[in-house]
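Excluded from the complex is one protein chain; the other protein chains are retained at their positions.
Moving on, here comes subunit A:
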Amino acid sequence: MRQPVKDKGGPPSVAVPETAAPGARAARRPATGAWPAKRADLGIKLAGVLVVLAIMELCSRLGVLPRDWFPPVTSMYAELFRLIVEQPLWVEIGRTLRAWAVGIGLAALLAVPCGVLLGSIPLAYRMARIVIEFCRPIPSVALIPLAVLVYGTGLEMKVFLITFATFWPLLFQTIYGVQDVDPVARDTARAYGLGPSARFWVITIPSAAPYIATGLRIAAAIGLVLGVTSELVGGAPGLGRAIAVAQSAGNVTLMYALIITTGLLGLTLNSAFAAVERKALRWHPAQRQEVAR
């Protein structure tokens, strides 16, 4: 489980003179030279991708890999393009994403208050400990038969599984976040007469926010895995079932196109969450890019 890096605080080891340039000014200096460097970096990365794709294409065309099970990359992408232009792909993506969004939303609504409670009341944490340790290791996919039995093969089943799976990382991140409030910050608030509820909103929640944001990013990835798995195994409509249908129809190229779609979807969701995190938590040491120390 990834956690945001915690700033240990304390004075910087090297004394900063009073006239030190504030962050923004210090940032502009490397930034002027950074654009070409960033571009070159992106170019190198893309070149890497192209090399891999070209090798795959060659292997398939030259028959190094059996063409029946491994069609050329170009035809996979041609198929993907066809799917994008013709509506069905968007319908499938919509089905998967709807369960994903509802599931994670529900998990957040449940996990964040629970985490706040467990994180701030040590007795509650100790009481809940064993129950949590028992429930958490259950692989969520093991619950698919149960979920199908109870909820059928529709949206509800998927939402249940996604909620269950993403509840845990969100719960733990929230607990860690709430427990990790800086004692000096808390003392400061207390010395300035903030009562318990004011301290909760002014100190605890902002301190825990980076942890919760990380929890959401983890949950986004897990939620997609669970969504696609439950469609594949449980037969709920969505990208997963479309892959299963393509398989039973023997349409290997279509299968690959759909698999690529799920990969791209995961990548997009992760980047979106990371971008929101960067913007909203600009103040957090792990996100500070402009400060020169």
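FYI, a contact is a pair of C-beta atoms (placed from the backbone, for glycine too) under 8 Å apart; a residue touches a chain by one contact, two chains touch by 3 or more; residues count from 1.
Going forward, contacts and distances are computed from a predicted model.
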Chain not present in the shown complex, as UniProt names it (candidates "2-oxoglutarate ferredoxin oxidoreductase subunit beta", "Thiolase family protein", "ABC transporter ATP-binding protein" or "3-hydroxyacyl-[acyl-carrier-protein] dehydratase"): "ABC transporter ATP-binding protein"
Which residue of A:54, A:150, A:198 or A:276 touches the chain not shown here: A:198
Per the touch definition above, residue among A:57, A:156 or A:182 touching the missing chain: A:182
Hidden partner chain, touching residue among A:67, A:82, A:98 or A:190: A:190
Residues in subunit A touching the chain absent from view: 7, 9-12, 15-20, 22-24, 182, 184-185, 187-195, 198, 202-203, 206, 209, 281, 283-285, 288, 290-291
